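With one protein chain removed, the remaining protein chains of the complex are shown where they sit.
Let's turn to chain A:
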Amino acid sequence: MSLELFLLLGAALFSIGLFGALTQQSIVMLMMGLELMLGGIIVGAAAVWHYIAPAAADAQVLVVLAVTVMAVEMAMGFAVVTALFRSREVDLTDMAAELKE
């Protein structure tokens, strides 16, 4: 176990999540990609706390921030999907973009 290994794990999760967020057409799947990216950030922040500055609580605050962002992203994402679906029966990003034109 070392700082580099934890950060590499975080980077891997972040990249996988980015791939999902870029490729998936379904809005719900896209949000899953965003969740994975935030998971990578959580691992990185926790590792920085443990290996670099365990005396300060700032990295822990960063974890709290990432967890809150996850919750907000999830709630807003589902609310937007609900609003889109209600007005246009759409659940894919491309369809939503087409209807705008």
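Convention: a residue touches a chain if its C-beta (ideal position, glycine included) is under 8 Å from a C-beta of that chain, and two chains touch if they have at least 3 such contacts; residues count from 1.
Definition applied: contacts and distances are computed from a predicted model.
UniProt lists the omitted chain of the complex under the protein name "NADH-quinone oxidoreductase subunit J" (options: "NADH-quinone oxidoreductase subunit J", "Iron ABC transporter substrate-binding protein", "ATP synthase epsilon chain" or "Xanthine dehydrogenase subunit D").
Against the chain not shown here, chain A presents residues 1, 3-9, 11-20, 22-29, 31-33, 35-36, 39, 42-43, 46-47, 49-58, 60-61, 63-65, 67-68, 70-72, 74-76, 78-83, 85-86, 91-92, 94.
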